Structure formats: structure tokens, C-alpha cells
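Quick one: structure below, then a few questions.
Heads up, one of the protein chains got dropped from this complex, but the rest are sitting where they should.
Right after this comes chain A.
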Amino acid sequence: MSQIDHSSTPLARPAKGRGTMRILRALVQDRAAMIAACFLVLLILSATLGASLLASHASGVNMAMRNAPPQLSGGWAYLLGGDNLGRSLLARLVVGSRTTLGIAASAVICSMVIGATLGLIAGLRSGIVGDVIMRVTDVIMSFPALLTALIVLYLLGPSVANLVLVLAITRIPVYLRTVRAEVLEIRRRPFVNAARSMGASEFWVVRHHLLPLILPTLLTIASVDFAAVIIAESGLSFLGLGIQPPTFTWGAMVATGRAYLTQAWWVTFFPGLAIMLTTLSLTLLSNWLRLVTDPNQRWRFAKGGK
């Protein structure tokens, strides 16, 4: 039953922040998503501010604290223990978050932009252009991602830029195929035909009718993908193909600690825990975001709904 109340002021501009406020209110109501969001905010702070503050601590070697266990007595620095060279694990986690998140964010943004653009083209051009794009995607998908990474990084040498490139390439197909599928569906909808019949160009249709509808899906995939990229990067760094010392990521930290797993479990455990919590938070948050932006699921967040 759709009833319209006629109470709103005539010609009033809609409040711009209304949608954001609604989402924030829904966030406060959902405890799991709220905790996840807080954790991610903390993580962003640590990657920006924290990493600059603690840079010296993270590289300060202290042989007396070699593989020191987590303790309260040694001050905040050794709260989580020390690594194989006696460096503060907490400081290294904070500094490592900058590289880890930085690489993941660049890779996700690159693959999203490239994937979405190619997906749009493939969806709108069903002829030979679309076919070529789709077949290249099939090739990327049928090649094991790790193998691609190994070959490319071996040939080009491991560096941050190359790592981002490899991670982006292996992730492109997800965006590309999703966007193409959505384009194929949405461009058949009557409102696209309506725009065409009024004389809208292809660009107009993409800008005003396709992108606004595809964007929520894209962002949901991106947040899940962010977690997948962190894990992939950790894997590559673990194999020694990722970031080279003295720079390091959480994945590289796990790799360093592996040799001491029996004597000093905390050296591997805490970076691993950081990876797990980050991916878990992202997954929780993106799942929640998908629900809250879908009008059909919105009743779950309405007052009194259980």
C-alpha cells in the first residue's frame, strides 16, 4: 500500500544528508557491523597517523628483546612481544598496516576502475569488441592467479608497483563480469528505452542510468575483494615475491615468524590475527552494506523488526 502524505513543503530541496543519516542509524543498531566499522576506522588511523609516529620504533633493533614474549613490564612497545631481531611487534603491526592497506587499496581501485570500464564496453558492444574483452577475461580467469603472479614478479622483479599491477590484473575479471551482466540486464529496462527515445546518447545512458545503479554492487564487491587482495598479497610476501625488506607487510611478518613458530608463536600469530580481523571486518561490513542499500531487505533495519 503506497500512500503519499502531502505534508512536505512545496518545492523543498531534499535534504542531502538524509540517506547518510539513515545508514548511520542502521549501523548503530547492528552490533557486529558497528564493531567491524570501529575496527576499520582504527586501522585507517593506524595506517595514516600511527605509521608516521612509530616508524623509528618499528625498525629499532634490540637484541636483548629477541623473540620476547608478550609482556606488560616492558612498556607499550613489547605489549605484543618482540620479533626475531627484538623489534617491537606492535610498532611493526602499525607500520605494516600502511603498506598492507596501501597496496590492497591501490590494487582494488585499479582493478575496479579497469574492470568496470571494460565491463561497460563489453556490455554495450555485443559485437567483436565485446567478444575480445570476454575471451581475454576467460584467459585471465583460467590461469591460476598465483602462477600469473609468480611469472610476472619473477620477470619484472618484485616491487610495490609490480605487486599492485599483478594483484589488480588477477582481480579484474570479477568486476568486469559483474558489470557486464548488470549492464546487459539494466539496458533492457524501460527507463533506458525511454531515455533513448528522447534522444539520449550512449554516454548519457551510461552516466545517468547505468552507473548509479551499478555502483552499489561494485562497492560491495570491492569491500569483499579488499580482503581477498590482502590475503593474496600476504601469500606473495610470504613466498618472498612481494615487498622486499626493509619494507614489509603483514604477510611478510608472518613469513619471518615461521622459522620461530615453535619457540615464539606470537611473531606469526599477531600479524595473522591482524589479517584475519581486517578481512572479517570488511566481510561483515560489506554484507551489512548490501542489506542496508537493498530496498527489499530494508525492513530488517526498520524499527521493531526482528
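Simple rule for what comes next: a residue touches a chain if its C-beta (ideal position, glycine included) is under 8 Å from a C-beta of that chain, and two chains touch if they have at least 3 such contacts; residues count from 1.
Just so it is clear, contacts and distances are computed from a predicted model.
Undergrad: Which of the following names does UniProt give to the chain that is not shown: "YjbH domain-containing protein", "Homeodomain-like domain-containing protein", "Sodium:proton antiporter" or "Peptide/nickel transport system ATP-binding protein"?
TA: "Peptide/nickel transport system ATP-binding protein"
Undergrad: Touching the hidden chain in the complete assembly: which of A:66, A:125, A:196 or A:290 does that?
TA: Residue touching the chain left out of view: A:196.
Undergrad: Out of A:76, A:154 or A:204, which is the one that touches the chain we can't see?
TA: A:204
Undergrad: Tell me which stretches of chain A touch the chain missing from the display.
TA: Answer for chain A: residues 1-2, 4, 6, 8-14, 189-191, 193-200, 204, 208-209, 212-213, 295, 298-299, 302-306 touch the chain left out.
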